[in-house]
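For this depiction, one protein chain was excluded, whereas all remaining protein chains were kept in their positions.
We call the chains A, B and C, going by the order they appear; numbering starts again at 1 in every chain.
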Amino acid sequence: MTTSGFGNTVANSDISIASPRFLASDNTSGICPEAMHYLLQANEQDDLAYGNDVWTERAASRFRTLFETDCEIFFVFNGTAANSLALASLCQSYHGVICHQLAHIETDECGGPEFFSNGSKLLPVDTPMGKLTPEGIARVVTRRNDIHYPRPRVVSITQATEVGTLYSLDELQAIREVADQHDLKIHMDGARFANACASLNVTPAQMTWKAGVDVLCFSGTKNGLAFGEAIVFFDHELARDFEYRCKQAGQLASKMRFVSAPWLGLLENDTWLVNARHANAMAQRLVEGIHDIEGVNVMFPVQANSVFLEVPITAQQYLRDCGWTFYTFIGEGGVRFVCSWNTSEALIDALVTDLRQALVQRDQQ
Amino acid sequence: MTTSGFGNTVANSDISIASPRFLASDNTSGICPEAMHYLLQANEQDDLAYGNDVWTERAASRFRTLFETDCEIFFVFNGTAANSLALASLCQSYHGVICHQLAHIETDECGGPEFFSNGSKLLPVDTPMGKLTPEGIARVVTRRNDIHYPRPRVVSITQATEVGTLYSLDELQAIREVADQHDLKIHMDGARFANACASLNVTPAQMTWKAGVDVLCFSGTKNGLAFGEAIVFFDHELARDFEYRCKQAGQLASKMRFVSAPWLGLLENDTWLVNARHANAMAQRLVEGIHDIEGVNVMFPVQANSVFLEVPITAQQYLRDCGWTFYTFIGEGGVRFVCSWNTSEALIDALVTDLRQALVQRDQQ
Amino acid sequence: MTTSGFGNTVANSDISIASPRFLASDNTSGICPEAMHYLLQANEQDDLAYGNDVWTERAASRFRTLFETDCEIFFVFNGTAANSLALASLCQSYHGVICHQLAHIETDECGGPEFFSNGSKLLPVDTPMGKLTPEGIARVVTRRNDIHYPRPRVVSITQATEVGTLYSLDELQAIREVADQHDLKIHMDGARFANACASLNVTPAQMTWKAGVDVLCFSGTKNGLAFGEAIVFFDHELARDFEYRCKQAGQLASKMRFVSAPWLGLLENDTWLVNARHANAMAQRLVEGIHDIEGVNVMFPVQANSVFLEVPITAQQYLRDCGWTFYTFIGEGGVRFVCSWNTSEALIDALVTDLRQALVQRDQQ
Partner (left out) sequence: MTTSGFGNTVANSDISIASPRFLASDNTSGICPEAMHYLLQANEQDDLAYGNDVWTERAASRFRTLFETDCEIFFVFNGTAANSLALASLCQSYHGVICHQLAHIETDECGGPEFFSNGSKLLPVDTPMGKLTPEGIARVVTRRNDIHYPRPRVVSITQATEVGTLYSLDELQAIREVADQHDLKIHMDGARFANACASLNVTPAQMTWKAGVDVLCFSGTKNGLAFGEAIVFFDHELARDFEYRCKQAGQLASKMRFVSAPWLGLLENDTWLVNARHANAMAQRLVEGIHDIEGVNVMFPVQANSVFLEVPITAQQYLRDCGWTFYTFIGEGGVRFVCSWNTSEALIDALVTDLRQALVQRDQQ
């Protein structure tokens, strides 16, 4: 039994029981063909280190085209680093970051944001559907105004959220307004940014700077790369000296081209969007598949590629015995399935079948 | 109007309204005569710097006598530093500190513990009466056991608590047991340690190492000094190189004798205990004085020197107009009064009188 | 034998040999009468905590008058904290601080600046007389311009220097020019700022903002206080949220009035200047007294209150046996004497006598 990311237990890390079937997270998938194509290309000849290669500039340029603005792009290795470094650039150690109680930065980065910022405090808010609200934000900002408590400085939004829901553009706009009232910057954790754009059918520009986002952490890993998150600053001033910050924090790849070139695979031909749409569609397929299974309930609206289901404990065990990997919410009877760029319809259908059978088994007990 | 410490507003920092009467905190009092005596003594001739003077060793020795054990003593300037440095010596950056949701380290040190430890996360628990319970501690420790969340390493107890209640020796013992089960160290925030010893009538040894406390931050400031908290380690290994930590963190006084000598004034003739008993007695006097005032309710058992009362908003304003300083709990109608070594019976009686009048005024409106 | 501050050994911490006579540092002196007067005054009645008292505003106002400008004043406990916090407010973790190789921040703060700034690197320069030069600064700035090395951000000047020399106003101006060329801020470590002003006969304004200093750490401790350094920002923007930084770092005194009120004693009637002039005069008296002692040489121009002498090892031992305390430069035969506000002519004369005798003793061996 292995423990991992969602603060919970992954079933079936003990893979001897059955051949494992991976729906625990979109980080169990590999590298998509388009990204691999560029990784191999970048390996064909030597090139300069530390991002001075030909690929990195091409990838950065592609990002600027995608976002329809002269933004600044930095590539780092993973999501913890991306979020933590972005927040550290917005905060001093005595500042606070308003985030949802379920935000990854609060629950699953082992104090990364506090470490990189040397002490900035996360100020969690517990509002419905995993989403911050203007009221929730205002409440945190106004409850204290003395120097004995960290001064709120940033609102961190996760889009799509940790529970698979989405902020609408209107909701983002409303958050921008309350942020403006209180002189707050907005950070967007885009671990599943592609899935959000795909689902809402809005452009990256609409989802970010047009909605008032100051800095975005755009995950490539969950979208089909081996590694490599892009930090996108829409305000050049906020990005000042950020390359030094990355270097000092161990996030400047010497062979940078193996991070940046695969991004070209994602960004060309809208592969990032194709991958995200597929993952979202598989999540929908799962929801539709289980809608008539009595005893299985959808916990949150399925708006991106994550599906949270209430599944009886005995049925969960049945699934594990079948080789399914998934995270559980301890003590709540909830399980999470996340679809990815390579999740097949057959896999979803097999899960639905096993879930159906699991409930039957339970009823027969 | 000035904002301050308890995350709330101190009434009457605008002292033009009326001559202020201080019951907002035990840190509005000055230096007690016994401490001043030694401060003046230490000023009579020059002495070596950085604690190599004759006073510091005498004070440390007195502490060892008081605690009936060969403990290690370090003097630092204030409570934020004392708590934060003590926790930093127990934790690595990826560790977690279990504390009550109302603990000063969580609510009123502006991220100090996170700063000094470079990222240790506070893991707050919301249990009744401002006190941690073995169950609450165990719940935090066991809800996660993966590397994506800080590993719990320390339990931080405040004695007396932030709401003026006390842990009994049995309660401390029960916490030690759960701490042992989970390999946790115990830190005691003794901002009002003297008041706790006085109220429970137990010795400092019984309250600390005999009850399983690993390190105590013993406040002198609230007990009658100008500055200067004593960090008392009962485990020599935990204190290893701690003097370097203090120095680096800006907590090594060059003229150390002006911190340590006044402690002699507190420790000789049980002045620390006399001061604490007096403060506690004044708190009791206040509780007794207001027990028959309708509309004023005691919010927590008054076991030390803090008194939390529910007072109608209009009555609060009346008190402010009379010059009383106090903290409020925003949105709860609660006010805090804290008695000190120099709080007079007359002051308490005047407050009772004004409170009674305040409620009458309200009823007449 | 006790080790201490200057990285060297203080003779005669073993005070059994002879009654100690203190010239090791100006931090072995106590509180001057004018400061004590206000300390006692501030103790006469209760007052608000955390600097909301009547004394702190008066002291800050006095500073503004002294510096002839609307500067921002913060009081912290000691010099390590003052320097480290000031530098942390000017730097991000990936920045560098250019300082002299003998600067206190490099040699005697146990990594304090690196700790408070979470990693800013000190970039020491070895130029004559303990003083930075424009050329030395430019050399550090221009030798690297890549992201693999901390970006220089601040020049830190110590005035008077660690070896008792002074920057002239012209020298300060020249440093300001090179700083402007390279977008560097200027921090002044004013551990002996008063001595510098007194010796050069320039005003605090001339020595600081008029000479391009951005932030000054003005030591009260070495000038006659028990504790308490003033951080003076001449650029309001640089001081933004600095009160949070102080609080988080354990440098906000709850009974702040006992730091700020004694400063009134120094600032009224030019006591700070009187104290400094006296200390400087005693240093001159020492230099004059020993000028004809063969075998004793002055190592650096004596421009403030520190005197560095080459003294034969055997003569050093003689002094120790006489009870004199002083720091030595290991392996160099150098000793340091520092005069203070309360150093008496008699003490200086006794040292001269003993030094003369020490050399005679040696010659007779």
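Keep in mind that, in the parts below, a contact is a pair of C-beta atoms (placed from the backbone, for glycine too) under 8 Å apart; a residue touches a chain by one contact, two chains touch by 3 or more.
Note that the coordinates shown come from a computational prediction; the quantities given were computed from them, not determined experimentally.
Visitor: Identify the visible chains that the left-out chain touches across the whole complex.
Guide: Its contacts among the visible chains are A, B, C.
Visitor: Tell me which of C:Gly51, C:Pro150 or C:Gly228 is the one touching the absent chain.
Guide: Within the whole complex, the residue contacting the unshown chain is C:Pro150.
Visitor: Which of these, B:His104, B:Lys131, B:His148 or B:Arg285, touches the one chain of the complex that we don't see?
Guide: B:His148
Visitor: One chain is left out of this view; which of A:Ala42, A:Val141 or A:Ala160 touches it in the full complex?
Guide: A:Ala42
Visitor: Using the touch definition up top, pick the residue from C:Asp46, C:Glu109 or C:Glu229 that touches the left-out chain.
Guide: Of the listed residues, the one touching the omitted chain is C:Glu109.
Visitor: By the contact criterion defined above, which parts of chain C meet the unshown chain? Give residue numbers in ascending order.
Guide: Those residues of chain C that touch the unshown chain are 3-8, 93-94, 96, 107-112, 114-116, 118-121, 143-150, 330.
Visitor: Can you name the residues of chain A that touch the chain not displayed here?
Guide: 2, 4-5, 10, 13, 15, 20, 22, 24-25, 27-31, 36, 39, 42-50, 52, 54, 76-82, 84-85, 109-112, 115-116, 118, 221, 226-227, 244, 247-255, 258, 325, 342
Visitor: Go through chain B and note every residue touching the omitted chain.
Guide: Answer for chain B: residues 50, 92-95, 118-119, 147-148, 150-151, 241, 243-245, 247-248, 252 touch the chain left out.
Rule of thumb we're sticking to: only the chains that are shown with their structure count from here on.
Visitor: Just the number, please: Cα centre separation of chain B and chain C in whole Å.
Guide: Between these chains, centre-to-centre, one finds 34 Å.
Visitor: Please work out the Cα centroid separation of chain A and chain B, and write it as a whole number of Å.
Guide: For chain A versus chain B, the centre distance works out to 42 Å.
Visitor: Return the distance between the CA-based centres of chain A and chain C, expressed in whole Å.
Guide: Distance between chain centres: 51 Å.
Visitor: Would you give the residues of chain C that are in contact with at least 2 other chains, written as numbers and ranges?
Guide: Residues 50, 118, 244, 247-248, 252 of chain C each touch two or more of the other chains.
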